[in-house]
Each structure stands twice: as C-alpha cells, then as structure tokens.
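Sharing a structure here in structure tokens format.
Note that one protein chain of the assembly has been removed; the remaining protein chains are unaltered in position.
Letters A and B mark the chains as written, and numbering starts fresh at 1 in each.
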Amino acid sequence: MGRRRRGRIARGLSPWAAALSYVLLGSWTAVVVFPLYWILVTSFKLPVQVYAGPVYVPFVDFWPSLHAWRYIFVDLRNDTLRPYVNTVVVALTSSVLALVLGTAAGYGLLRFRYRPRLGVVLQFVGSALLVGVAVGLNVPWEIAVPAGGGLFLVLWSTTRRRFHRSMANEDIALWMISQRILPPVAVVIPIYVLFQRLGLLDTWVALIVTYTAVNLPIVVWLMRDYFRNISLELEESAAIDGASPFRIFWSIVLPLSAPGLAATFLLVLVFSWNEYLLALILTGANAQTLPLTIAAQNATRGPQWWYMSVLILIMIAPVIGMAIALERFIARGLLVGALKG
Amino acid sequence: MKRRLSLRMAVLWAAGTLVAGPAWAAGPFEGVSVNILTFTGPQIAEPLQRRAPDFEKLTGAKINVITVPFSDLYQKMLTDMATRTNSYHAFVFAPQWLADFATPGYLEALTSRVAADKALQWQDIAPFFRNFSAVYAGRNYTVPVDGDFQMVYYRTDLLAQAGLRPPETWDDYLKIAAALDKKDLNGDGTPDFGSCIAKKRNAQSYWMVWSVAGSFLQSQGTRQGSFFDLDTMKPLVGSEAFAEALRVYVATGKYGPPDELNWDVGDSRSAFVTGRCALTVDWGDIGTLAIDPKTSKVMDKVGAVILPGTHRVLDRKTGKLVPCDRTTCPYGVHGVNHAPYAAFGGWSGGINAAAPPRVKDAAYAFLSYMSQPAQSNVDVTIGITGFNPYRTSQFKSLDLWLKAGMSRAAAQNYLGAIEASLNSPNMVLDLRIPQNQRYQQVVLDTAVAKLLARQTTIDQAVTEISEGWEAITNELGRDKQLKAYRETLNVQR
Partner (left out) sequence: MTTGRPREAPAVGARASPSGSVLTGPARALTARLGQQAKLLFLWPAVLMLVFLSIFPLFVSVYVSLTRLEFVPGGFALRWVGLANYRKLLFGIEQEHFLGLLAGPSPVQQVALGVIAIGLVVVLARAPRPGRALSGLLGRSLWAVAGGAVAWLLARTLLPGGRPGTLVTTLTYVGVGVAVQYGLGLGLAVLCAQQIAGRRFFRVVFLLPMMITPVGIAYTFRILMDLGKGPFAPAWRGLGLAEVSWASDPWGARIAVMIGDVWQWTPFMFVVLLAALESQPPELLEAATVDGADRWQTFWQITWPQIAPVTATLVLIRIIEAFKIVDLPNVLTSGGPGTATESLTLHAFIAWRTLDLGGSAAVAYLLLLVVTFAVVAYLRLVRRRLTEPT
C-alpha cells in the first residue's frame, strides 16, 4: 500500500480541475469503449441489419439474433475450436520459451563478460549460413547440421589464435535488439522454405519457434534493463558464499524480478496472440490461428461482420482477463529498468 | 426360399447401385480419405461440407473440406504443389488460375474421366463452361460446380416507375443511373445512388472494368479473346475502344456513392439489396441474396439483364471503333454487341496430379457428385452456397427457384438473363496466361484505381496499362505468352 502512494502528485485538486480531468478521461474512455461496444452489438445483428444502416441499441433499434454465435459455436464447432486451441498453445508456449531464453540472455549479457572474437563470430555465421543454404537445397538436415557444425569446429580450432578483435557485450546486445527492426515481410519466404524443407509447415512447432525468435529481442531488451536496477549486493553476497551463477539467477534474481517477468510475459503474449503475417505464411488448416480465422471472414461476399465480431470477442476475452489480473505488474514491472535508458 | 431371398438381395443391391448414381469404374472407396482445399465460406465451402457425409454414405470415401482465407487460396495451392508438399488432393478454385497450375503439370487432366462419366451430364453444362472455362491447352482440367459471370441488376420497381427499360447499352446504363441518382430509393429519407459498382483497389474493380470493356473489345465470339491481339500479342487496352470503356467506367462514378472507391463487392451488394442502389454490376449472387429475408429489403424488386453492350466495337485491323453491323457484330442483338464476362471463371473442382491413384478416383467421384444435376440444381437455388447457375437444366425449370422463394416473374427475369448470357457465343473468357495476376491485379488494377482517384487522366491510364502489359509480356517472353494466350482460347493456328 505504501509503495502505491509513492510518486503520486501529492497535491489535492480543485473541484474544477478534478471535473475537467474526469471529463477528459471520460471522453477517452468513450473513444476506447465505443468500438468495442460496436463489435459486441454487431455480433447480434442480422446481415440486413448491418447493411441497412447503423442500428445502435439492441431491443430498441433492432431485435438481436444469435445466428452468428450459433454459426461460430455450433455449426463451425471444430473449425472454431481448433484455431482457438492453436492460438492458445502457440502463444503460451512461445511466450514462455522467449521469456526463458531471453531472460537468461539478458542476465548473461549483464553479468558476464563475453568476448567472442570477431573472426570466430564470422565463421560461425558463415557455417550457419551454409547449413541453411544446404537445407534449402534439399540436403536432409540430419546431414547438413552436423556437417556445418563440424566445419565450424575445424575452422575455429585452426584459426582461433589469429583473431584479436572481439565483440563486447554491448555489441551482442545491440545485435539482438536490432533484430526487432527487421520487418517480418522481409523474411517470410526463406522462413517458409526452411520449414517446408524440415517438414514442419502447418504445425505448432513452426509457429512457436518463429514467434520465440521474433520476440526474443524484446525480452532481452526489457529484462536486461530491468535487471540493471536490481541491487547487486544480494548477488554479490551470494557469489561470495560460493553459489553458482545458476543458483543466483534462480533463487535470487528471478524472484526479485517477478513484476518485470510478468509484464514482459504479458507483452510478448499479446504480440504472439495477435500476430497475423507469419501465421498466414506458415500455417494451413491445421495450425491456423484466430487472427487468420478473423481475416478469413472476408470472403467473396465481403466481410461477414457478424461472424467477425464474434471471433474478435472470443479472441480478446482471455487476454483482457489476463491484462486485468496483471495490470498491477505491468505498470511497475515494465519500466523501472527502461527508466534509465 | 433361398432363391427368393437371394433374388430380393440381388434386386436390392441393383437398386442400391442405381441410386448411388455416378458410374465410376472403381467400386466404393472404403477407407479412402480425400482432402479438398477451398476458401473459408460459407460460400462454396458450405455445400461441400454439407454433402460430404452423404457422399461418404454412398461410397465410403471420407471427404475433408479444408478452408483457408480467400485471399490466400491461390498462394496455398501453389506453394503446396510447387514445393511438393501435396497435403491437398483436390481443390475447388477459380479456373482463372489454370494458367499457373496446368502449365507446370500440377493438375490432373480429366478429359478421359469426364468422357466416361455419364452421370455428370457434361452436355448439360453451358457450352462456355465446358468448352472454355474447364479446358486449358485442349485438355479438360476441372469440373465446374458454379457459373460465375457478371450481369447488371436493376430495381424493377424504380425503372417501372420512371418508365425506363432495362439497359441494353452502357449509355442506357448511364442514363438510368442519372435519372435515379440522388433520389430516395428505399424510403429511409436519405438520397441514394444511381449506380453502385465495386471499385475498390485490390478487390474486384479490375473485373468490373472489364465487364464494361468487354463489349467494346470483343465481338467475334469467345475465341477472339478480349485482352490481346491474337497474332502480335499487343494489348488491346491501347486502343481507343478501351479508352471509351474507361470513360464509361469513370462516368458511372458520377452517380455512385461518394466512397465508391472504397467499396468492394460486399459493400455494393449489401447496398443494392438494402435498396440503396438503382443499378449494379455483379456476379450471380444478387439473385439469391435478394430473396433471402435475412439479407434483403428488396424482395421481388430485383431484375437482371445481360451485361449491356455497345453500338460501336473495336476493329482490330485499324484499332478504331466502328459501328456495329452484321460483319463487325455477328452476334449482335438489336444492333448491340453484348459480351458477357465470365469473370474469375466459375468455381470448379480440380485434382492434384500427385495424389495417390485411388484418392484421385475418389476425389473425382466427389467432384462429379457435386456437379451432377441432382445435387447442383438444388444448391444453385440456395444463396448461402455461393453456387450460381451454369447448367442449361438449371434455368429451364422454374420449380426449384419458386421453391426457394422467388416469385414467378422474378424467376423468369433472373433465369432469362442468365440464359441469355450463358447462351451468348460472345462470352468473354477471363485472362489465363502465366502471371495473369501481374497483368490484371498489379498493372490494370493499380492504373484504374489511380484513374478513379483522379491521379491520372484516361490517356495516361491507357498508356500506363499498355506499357505495363508490354513490359510483362516482353519479360516473360512474347512468343511464350502468345502461345499460352492462344492455348487458353483453344485457338489453333
């Protein structure tokens, strides 16, 4: 309770100012809520009621109908359930995975000193590239990957002493974070071909892996900033007592950063839940996610607003629930780190 | 006793086989599972899903209807077959895409199957669909289940009130639109529109404009083609005939809604069936949408007519517009050249050539089943199926339409327009050469969109389109494209 009071503009407001604030806040609330209200109301409308011009209030302007809900839940039972399950599984799994990997990476980049030699890095990237090209050219990955790994090891063991310039933590961090700049549309084709060669198209795995990779930069960025502001003394004393880095990370750092973790998790979850472009490329009928189902309602007859509204509603219901529950964490968690830039 | 029993069994078995219908060589397809890909419905997908269990009862084959968003159907089909993933065994798709699927050999040629299939009643299918739409390079690749072509729809009550006749030419169309524009056409107190056409970019506008242009450009029958010169592959869009068509297309906007540039066919259709438009250009769906109380406010007030034509057509030798007479317009009606446009081609079923043989048999059997008159004639009267008439038997008998809720007059009018269009020897075949999307969806659509947005003039648009098309043709190889164009029109030289 005490923490909550911190930071408020600790000044009473004149009734005038309070009223003005409420008016402004109320206006924006109306702006936010009205489209949602419209979606809700449209889900109960018949096509002719949507086409013939706006009707606003059920029972007053028009007689609501459950036809859209019935179609989505009864007629299309499996075709609605399957995308829903897909969305839940893919979003949750990829968010957890991104959180795990990204938090570890963010912590590592902060507490350890990495000095990969630039030459080694280039060799590694080059080998990875060769592996990728080989897989793209239909070489089975069971051969390509070990071959690439072997090539890299050979190169590395013979030439490593020659390289002196190395990258530092900041470079690595910057590289990771800059992956976010990459527009997905630039990489859709290669990613499609990659998963097609691996036989993973239209599966959960493809989406999970892709979303994890796409969201890693954000997690690294946010968690690294968050960790920066955690007091070091605890970690130091634990280190002195001989605890391994794993131990420190697991028992001390993570519990302390629960708010940050929760906030980042929610952010990443929302991104994965709502993502459209990559899901479009990588899925067919089996792994289709809800955003695709929504977009699919725009068929040859034009957007079928009533079905779309139902789908949008069932899609945002869980996320909003989570947002409410985690709202406390979002505010506190997301930004203590980012504050210092 | 035994003999009588076995006789009865034999009779029952024979009756059962007769009821089963289609005469395929193989027996029942017990244990076979067929994946059919189409787009998310309910249009097109619904009848497939509805009849799949019946088919399974008849033959034992399990039909899985898989749907993807409409805008991705083409991509999904192509990548599935091109990358040899082959997760789909059959497709219900647009024959306009045959150019990209048949050339590389992805689709199974169905010529022999169709020839051996009596139950399909192939000759009942309108000549255009069976001779052009389902055929590519002389071989049959699809089984039509839907007949897509455009007509003009009008409000019978409004035209009667104003003492106007349904439009025969595009000038008539404009006159009617002008007369009824800005009047209140549906009694809600707000002024409505004379003409509503789906002019949105990346939607259906590039078909709508061709519905207007077709009658200017093609007059000697389907085989003449309307896109390119048959000898030189020069785009016909560079002619004054096309410029005239563009003028008409732009002029319709004067009598249309202010945001017509943002209307796709969903908007134009919904506006028409809620009474906001006097005229519209559309595929066959409006007929059935207009009689559905869930969607329509103009029950029994809708008429259809074959696409309006022109009094002047393009003379290919001179590149100029010449008046219509017996030589220039051999198929003219009352001196008007009509060219109904089979835009998109009419959803049809095709089979993946790489599917296992037994699966292919089962898939063909299902597609045939869907297309046979017993099923098809019912489905085309139901609006939600998205299937529009394409068989002669479908517009010969009024009963099913009356049963679906059309009044006699409306049914006669609607079916009369369909019959006139389907029987027209001058129907326009949609463009089906390799990379036709670049010609139509990229160059034509963008140029028309810019013209409608007044970013360019008609002359600039004409130049832009013809130069764009020439660039594509040259890039892909002029001879190759010419050969493909001739093949799609079944032109042997």
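Here are a few things to note about the model shown:
Simple rule for what comes next: a residue touches a chain if its C-beta (ideal position, glycine included) is under 8 Å from a C-beta of that chain, and two chains touch if they have at least 3 such contacts.
Please read these numbers as outputs of a predicted model, since none were measured by experiment.
The residue from B:112, B:455 or B:474 that touches the chain not shown here is B:455. When the missing chain is restored to the complex, the residue among B:31, B:53 or B:104 that touches it is B:104. Along subunit A, the points of touch with the absent chain fall at residues 5-13, 18, 21-22, 24-25, 28-29, 31-36, 38-39, 42, 50-54, 56, 101-102, 104-105, 107-114, 124-125, 128-129, 132-133, 136, 161, 172, 176, 178-191, 193-194, 209-210, 212-214, 216-217, 220, 225, 232, 235-236, 239-242, 244-246, 249, 270, 273-274, 276-277, 290-291, 294-295, 298, 303, 305, 308, 311-312, 315-316, 319-320, 323-324, 327, 330-332, 334-336, 338-341. With the whole complex as reference, residues 71, 75, 78, 82, 84, 100, 103-105, 190-191, 200-203, 257-262, 267, 270-271, 276, 434-435, 437-438, 441-442, 446, 449-450, 452-453, 455, 467-468, 471, 475-476 of subunit B touch the missing chain.
Convention: only the chains that are shown with their structure count from here on.
Centroid to centroid, with C-alpha atoms defining each point, subunit A and subunit B lie 42 Å apart. Subunit A makes touch with subunit B in their complex at residues 46-48, 50-53, 67, 79, 192-193, 196, 201-202, 280, 284-285, 288, 292-293, 295-303. On the subunit B side of its complex with subunit A, the touching residues are 37, 39-41, 43-44, 66-72, 76, 79-80, 83, 85, 87, 188, 264-267, 269-271, 273-275, 285, 293-297, 386.
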